[in-house]
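A single protein chain has been removed from this complex, and every other one stays in its place.
Think of it as A and B in the order they're written, each chain with its own count starting at 1.
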Amino acid sequence: MSASSISVRELGFRYPGEHQDALRGLTIDVNAGERVAVLGPNGSGKTTFVMHLNGLLATQSGEVWIGDTPVVESNLMEVRRLVGAVFQDADDQLFMSSVREDVAFGPANLGIRGAELGELVERTLERVGAAGYADRNPHHLSGGEKRRVAIATVLSMDPDVLILDEPTSGLDPAGRRELIDLLSSLTQTQLIVTHDLPLALQLCDRSVIVSDGCVVADGRTPELLANVDLLAEHRLELPLGFDPSRL
Amino acid sequence: MHAPDGFLEPSVAVITAVIAFVAVSAGVRYAGRELGDRQVPLAGVAAAFIFAAQMVNFPVAAGTTGHLVGGALAAVLLGPWVGMLVVSVVVLVQAVLFADGGLTALGYNTLNMAIVTAFGGWAAFVLLRKLMPDTSAGVVGAGAVAAGISVVLSAAAFSIEWLFGATAPVAFDTVFGAMVGVHVLIGIGEAVITGLVLSAVMASRPDLVRGAAHLSADELKVTSRVGFRPFVIGSVFAAVVVGVVVSQFAASNPDGLERVAIDNGFEESATDHALASIWFSDYATAGISNESVSLAVAGVAGICITLLVGGGVVSASRSARRRQTA
Partner (left out) sequence: MAGAHGSTVSRLFVPGNSQMHRLSPEAKLIAVVAVVAVIAMTPRREMIAFALYALGAWAVIATTRIGVLTYLKRLSVIIPFVMFALIVPFIGGGESVRVLGVSLSVDGLWATWNILAKAGLGATMSIALSATTAVPELLHGMTRLKVPRLLVAIIAFMLRYIDVLVEQLGRMRRSMVARGHDPRWLWQVKPIASSAGALFVRSYERGERVHQAMLARGYTGVMPTVSEQRASTKEWLTVLLCPVGAALVLIMAVV
């Protein structure tokens, strides 16, 4: 499993019919294998930003590179293999009739077939701690199980970059911990959009704050989170009693 | 209605199956052209919605409940081809998985519940839209009335199928009168519910309503409201008028029929039976006091249905082509 760097230059974007830019000159460089937390208030453009990384939103201005591969129309298939995105609502990602078919969907689109595909599905499910779930109906999984299987559906494509949008939302504490353990064990470059500041602290050495469509802060997570004023300015707050300096 | 196996003669089952097959195949192709690679998730989720919506118990009177058919609603929301395809999928799944509707009855069930309602409803909608102002309320009003009409068309279609393939000695007149009469009432419910659902969708995402695609942003903002109670009362009144007219035709009131027959020179002669026996089911034509009048009614109903459904298909194909070249 390899990891790629991410390079975003002056990314600008406006949704059709809107009067304001959702992104303005967003610039960021992420090293291969790094884990970066993307923080910021709702509506700041975080999700719009990450949707550019796998070409779900076509670049209007600026550039996006995944390693050596530019994210442009002609490369979309390759980009989508390189970048695995896990969305907020797992039900949007688990759209097939069985877990097996969901995990197989991505690699099948890449041309993998037969026994090789079957083994890949089994391996990936084991990797995320969902071995034996293959024949289950996604509808019947718990929130935490769905989240892990959703990760499996992108992991099976052997991506270099993982994007996760609010991975811990709706999980119970045990599910949350299992997810954090899983993410720590993965070596891909990770961009984690989250409101869960303790998660950011635990998993990501580096954090950025996106506000009003651009990066307004970029630094080591403990330092960023210690800056209470900076956090407050962008509608962020640590949980009551949580003291990052004590960790 | 999800008729079970053997409800109509095999000949009718086979012919309607062929029609349904052709329509659904065309639907898959047209839906693909309209929606591109969004076809699978959108049509799939829309089919799930129609299925779920059909399960909803809508109050009708004194606690009794009715259910939405949804063909016209699907057509106004998604366009007639996608709408027809979506409801056909619902009918198919209901038959195969829930035994709701016979496997050998899929032909006429699909025809009546998906094809006639979607295309007939769409055609009625397009015609009514011309009579209404170019606003959200206009779309809602036209859609609502079209939904009511679509249900009546569906009942008439079934009655005509009964004429050809009845398996019980109940005359076409009786079936037509009863089916259409009852469905005029059901149509009121369908109209009210469709109107309200359309209204709710137009309020939050008018861009999702295919039937409103012709409205500009300004026209969408006009919020002249059709009062709800007057709408219900008006629909009931209209339905009663239609119901009375229809039942005059099909009532086994020999005086009324005979009068029409004598006035128009349709008097029965002994040799007139030849018409019936080859094509039409003996059951459906036996016991009718004046066959020629009944067959004329069937003919008129059949022509109306064909015109509306055909018109819906043509209108749909034309607008599809227009959007492609635009």
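In the analysis below, a contact is a pair of C-beta atoms (placed from the backbone, for glycine too) under 8 Å apart; a residue touches a chain by one contact, two chains touch by 3 or more.
Computed from a predicted structure; not experimentally measured.
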Selected from B:V45, B:L131, B:A213 or B:V300 as touching the chain missing from the view: B:V45
Selected from B:V22, B:A99, B:L131 or B:A213 as touching the chain missing from the view: B:A99
Touching residue (missing chain; options B:V22, B:V56, B:A213 or B:L307): B:V56
Positions on subunit B where the hidden chain makes contact: 1-7, 10, 13, 24-25, 28, 32, 36-49, 51-63, 65, 67-69, 77, 85, 89-90, 92-100, 102-104, 167-171, 174, 188-189, 192-193, 196-201, 203-205, 208, 228-229, 232, 283, 286-287
Residue numbers in subunit A that touch the chain omitted from display: 51, 54, 56, 77, 80-81, 83-85, 87, 89, 91-93, 95-98, 101, 104-106, 108-110, 113-114, 118, 137-140, 153-154, 157
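Assume only the chains that are shown with their structure count from here on.
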Distance from the mean Cα position of subunit B to that of subunit A, given in whole angstrom: 47
